[in-house]
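One chain of protein is taken out of this complex; the other chains stay put.
For chain A:
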Amino acid sequence: MNSAVIVFPGSNCDRDLAVALEQVIGRKPTMVWHQDSALPDGTDFIAIPGGFSYGDYLRSGAMAARSPITRAVKDAAARGVPVLGVCNGFQVLTEAGMLPGALMRNAGLNFVCRPVPLEVENSRSLFTSRYDAGETVVFPVAHHDGNYQADEATLDRLEGEGRVAFRYLDQVNGSARAIAGIVNDAGNVLGMMPHPERALEPAHGNTDGRRLFEGLLETVAA
């Protein structure tokens, strides 16, 4: 699998994602700078990392969503290339219009940084095939703007179409219907606030995140 990790000024989880991908896939991802306008030929998986791209100026993810590389990511996603956006990556995906809704300031106004239990809502997506539906996993969160909001019709549609991938089991940030991660209608783009790449090896506290990358590898390689 040829993976690419997009790097914006202010990304700070790009190396975490790169380490996770290399561990699971066995190949280093290509780090792609935000001003590049094309992805490497043959890229079959794209990860958009967490962090504070462009200092969260204007709105979290707003600038990154309009950068040259994001146009290339959009085109690749339209061709069916799987895209994972974690934390700031999720914010970028909503700002780019690749996922519905928006991520607003946490309801409690505090930066939330702790491991949180999540329910895997849908195990049929290409990102969650290695999990059981209804299973509880624990991933760390670290965000200030993780409060997922969309209008009622959009929320109903996401739920009705089985596009909620992960839900918080605790009150974390005020997200509508406790949504922690969603997929697009084609099923190849996942945005999530919790960090699966920070739950990869025993030293992290748990290894629940590992199966996300394993499932992805299996699907992409198939």
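Details
FYI, contacts are C-beta pairs under 8 Å (C-beta built on N, C-alpha and C of every residue); 3 or more make two chains touch, one makes a residue touch a chain; residues count from 1.
Note that in this section contacts and distances are computed from a predicted model.
Selecting from "PTS system, galactose-specific IIB component", "GerAB/ArcD/ProY family transporter", "Chemotaxis protein CheA" or "Phosphoribosylformylglycinamidine synthase subunit PurS", the unshown chain of this assembly corresponds to "Phosphoribosylformylglycinamidine synthase subunit PurS" (UniProt protein name).
Per the touch definition above, the residue from A:R105, A:R130, A:R157 or A:R177 contacting the chain not shown is A:R105. Across the entire complex, the residue among A:D14, A:D56, A:E95 or A:E121 in touch with the chain not shown is A:E95.
Within the set A:I25, A:I48, A:V116 or A:A150, the residue that contacts the chain not displayed is A:A150. Annotation for chain A: contacts to the undisplayed chain at residues 58-59, 62, 66, 94-95, 100-102, 104-109, 147, 149-150, 174.
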